[in-house]
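Take a look at the structure set out below.
All protein chains of the complex are present and in place, except for one that has been dropped.
The letters A and B name the chains in turn, as written, and every chain counts its residues from 1.
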Amino acid sequence: MRPLTLNPDRLLPADPTTRAIARELYATVADLPIISPHGHTDPAWFAGDAPWSNATELLLAPDHYLYRMLYSQGVSLDALCVPDKRGVPATDPRAAWRTFAENYHLFRGTPSRMWLDHAFSTVFALDVALEAASADLYFDRIGEALATPAFRPRALFERFGIELLATTEGADDPLEHHAAIRRSGWQGRVVTTYRPDSVIDAEHEAFRPALARFAELTGEDVESWSGYLTAHRKRRADFRAAGATATDHGFATAQTANLSAAESEALFGRIIAGTADGADAELFRAQMLTEMAKMSVEDGMTMQIHPGSYRNHNAGLFASYGRDKGADIPSRTDYVRALKPMLDVVGTERDLTIILFTLDESTYARELAPLAGHYPCLKLGPAWWFHDSPEGMRRFREMTTETAGFYNTVGFNDDTRAFLSIPARHDVARRIDCGWLARLVAEHRLEDWEAAELAYELTNGLVRKAYGLETPVAKKAAA
Amino acid sequence: MRPLTLNPDRLLPADPTTRAIARELYATVADLPIISPHGHTDPAWFAGDAPWSNATELLLAPDHYLYRMLYSQGVSLDALCVPDKRGVPATDPRAAWRTFAENYHLFRGTPSRMWLDHAFSTVFALDVALEAASADLYFDRIGEALATPAFRPRALFERFGIELLATTEGADDPLEHHAAIRRSGWQGRVVTTYRPDSVIDAEHEAFRPALARFAELTGEDVESWSGYLTAHRKRRADFRAAGATATDHGFATAQTANLSAAESEALFGRIIAGTADGADAELFRAQMLTEMAKMSVEDGMTMQIHPGSYRNHNAGLFASYGRDKGADIPSRTDYVRALKPMLDVVGTERDLTIILFTLDESTYARELAPLAGHYPCLKLGPAWWFHDSPEGMRRFREMTTETAGFYNTVGFNDDTRAFLSIPARHDVARRIDCGWLARLVAEHRLEDWEAAELAYELTNGLVRKAYGLETPVAKKAAA
Partner (left out) sequence: MRPLTLNPDRLLPADPTTRAIARELYATVADLPIISPHGHTDPAWFAGDAPWSNATELLLAPDHYLYRMLYSQGVSLDALCVPDKRGVPATDPRAAWRTFAENYHLFRGTPSRMWLDHAFSTVFALDVALEAASADLYFDRIGEALATPAFRPRALFERFGIELLATTEGADDPLEHHAAIRRSGWQGRVVTTYRPDSVIDAEHEAFRPALARFAELTGEDVESWSGYLTAHRKRRADFRAAGATATDHGFATAQTANLSAAESEALFGRIIAGTADGADAELFRAQMLTEMAKMSVEDGMTMQIHPGSYRNHNAGLFASYGRDKGADIPSRTDYVRALKPMLDVVGTERDLTIILFTLDESTYARELAPLAGHYPCLKLGPAWWFHDSPEGMRRFREMTTETAGFYNTVGFNDDTRAFLSIPARHDVARRIDCGWLARLVAEHRLEDWEAAELAYELTNGLVRKAYGLETPVAKKAAA
């Protein structure tokens, strides 16, 4: 079996001059707390603090980065214990893990490989590489560890040095796990995020049931335009009470609209009546982005927009397995025209923060950096999803810094449901950002002390500011 | 206060082998004259040679790169002495400068920071960095210097080693400052450029008044199609008499058209009658690009096309402050289909030069380099506007050289209204180009003597050729 080691200089630029600068910068941020303001971990883990069962259930079956790659090479999702619409397949978790181990070479050069090796080494103290020969050793060692108290969710949360972890819940979510966390007296700061997509997107397969729960949770007549808006306001307040400082919105496009109240009401009427066509559905999503922005002006919540993913592209897979099965594909995304209607309404607000994400890197230098380098309310989210990777982060900095600067960006967020990868992901971001800063210093475009200040900002400073983690949102809204 | 120094190796690649080659190449071009064939400085400065008043008025208030960034972080334009539609605000210039100094960290990693530091150090001999603590020192020192003869426009022009500086004037401009420069006997070569956008774009807010002045200046019936075209020919001649060798055209798209004479005349009729819709306005701009190209075939003027900016994106700001306030945002630009109608007419002309610019870097390798690497009349302008930056220039060379080569590019132009940044901008271009050449040499893709030849071409040779600065345009037209 081959050894597994993490080189202390990994991901730092190869040139010795630049690497030496990067190494010094990285040392100043390596151990700073992890602030994770946007992600998809399950709050039930922290509410119940139950142990995870085994390597496959924890690391493989829920990770779409992993099973999409294996699927692309002919491995069936069943063989990986990925549940289909009827539930978890009969596959033995150990057999699934062996399949993964045999194919681990597929991940060479991918961030998944780095995240996993980081977790294997630092969380489970494994010192041999994952391959067919070590598959059982891994499965056993991880399984044994998970059965011990030190590997329960809260213990790992603390061990990882997480200062704050945001999860994401729908507008129809009762937030009971968050309530349980608070009731438990545990001090770990796990907060929620308001993600109302399923009650806004009339083309979402769960739109009607989500709307019904939305009505139930708020006691509002959500089939009237004013009741529907009030229900959003109520739920935003519920979410803020559960620690939320932000909302999140993920549609196929970034289209916004600026309709009159009467037009909005009429449009909403068609949505509720079920007479809306595709263009109406798009227009309603567009208008609701603007409505959400207006509510953020009122209540101080930071707004995140994650557009540009063509969801459930694989028709056959969607039919059998449902959504979120690694078949979401980015597509070309326009921001300049799409955001204008919303910006005409809220663009010059100085106390509003709207964080833009993209899966279309051609917009970094062309649209996003110029927009964020002008509009007071706009900030750039970090390299996202497929671009949450060393090369992706490097391109993000190279293509945004010169026009938007550093201070119109918001630090890193991991956007993950893979809890054990969180330290690794933040570590990758810190290393790549320090490498970029080091390059600027080595090329005499930045002084060393400026780079040190920026390394802190990119790790902890900017994220606190962008997500209102310094000034509690409640105060802002009250002010 | 922190020291301000310019490292002699700044912007050269960090790898020692490559840096050594780049340093040698740079030494051969560092002191070559500045040829600035496209820009937006005010010819009145050189006509009147009056002293500038203070740092804010000279360096801050007119520079959209600076105030857009400050505005993006919540600073009002009023606080920066940027004039609104009613004129310059009451803000004290010193207070504005202090605001700028306090926020100078926002520019870390941006080209503005490098341009400014270069000017502070080399023009004003400042040796401490700009920050809150040095704001007054800067304001005083710059103000004192500007009051001396050595800092008047003509003196700086000469000190900067400028061989030629082109300004840009509208088709309705009387060119009186250029006339005054020539009458004065001063030998500095300041020429104009023909930019007829406001008499071509029926959607421009100044279209009708510009057209009226166009008629007045030419004595033509500009409301008839033939009179309108004749007026253009007359004004192009006026501009050539004021030294112009080039025209410039900046619309939202690169669309061209190839209408028959009858169709053009009918379309123009609708424009003049005020019955044209948006599609007509676009078609007219498109047709006029082709008309301008045909006139360039006649009179030898180099044609520049600067498309792809969504102007005045911020509706609120436009209402209060008017155009050119840092709210122009690039958008996706098509060239392949858009330019075809014009290229069907003039594409194979060997004595015509059309220089293409872009704000959409995804077109460099995909469209622009393949077009310029084929059509005799097409050349590629340098990295433009938001991309006039170290990373932007590097991407330009990496994405165009392999298909278009070096000889289908036209050297650098600064495109600036910030006169004091001109030496800095040309210096950045020389350093980045030498770094790129050095990389090719270090990777044995180019011989060292070839790189030296190219360093000269990219600095002085190609620009002279592309803008007809070797053979006077008048001769060409006569020939």
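We adopt the following convention: contacts are C-beta pairs under 8 Å (C-beta built on N, C-alpha and C of every residue); 3 or more make two chains touch, one makes a residue touch a chain.
Predicted model only: the values in this text are computed from it and were never measured.
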### Selected from B:172, B:220 or B:367 as touching the chain missing from the view
B:367
## Note on the structure
Only one of A:26, A:46, A:107 or A:375 touches the unshown chain, namely A:107
### Query
Can you list where chain B touches the absent chain?
15, 17-18, 334, 336-337, 340, 343-344, 347-348, 350, 362, 365-367, 369-376, 378, 398-399, 401-408, 439-440, 442-447, 449-450, 453-454
### Task
Considering the whole complex rather than only what is displayed, give the residues of chain A touching the chain that is not shown.
2, 6-7, 9-16, 68-69, 71-74, 105-111, 114, 310, 313-317, 326-332, 359-362, 386-387, 389-392
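Criterion: only the chains that are shown with their structure count from here on.
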### Query
If you average the CA atoms of chain A and of chain B, how far apart do the two points sit, in angstrom?
40
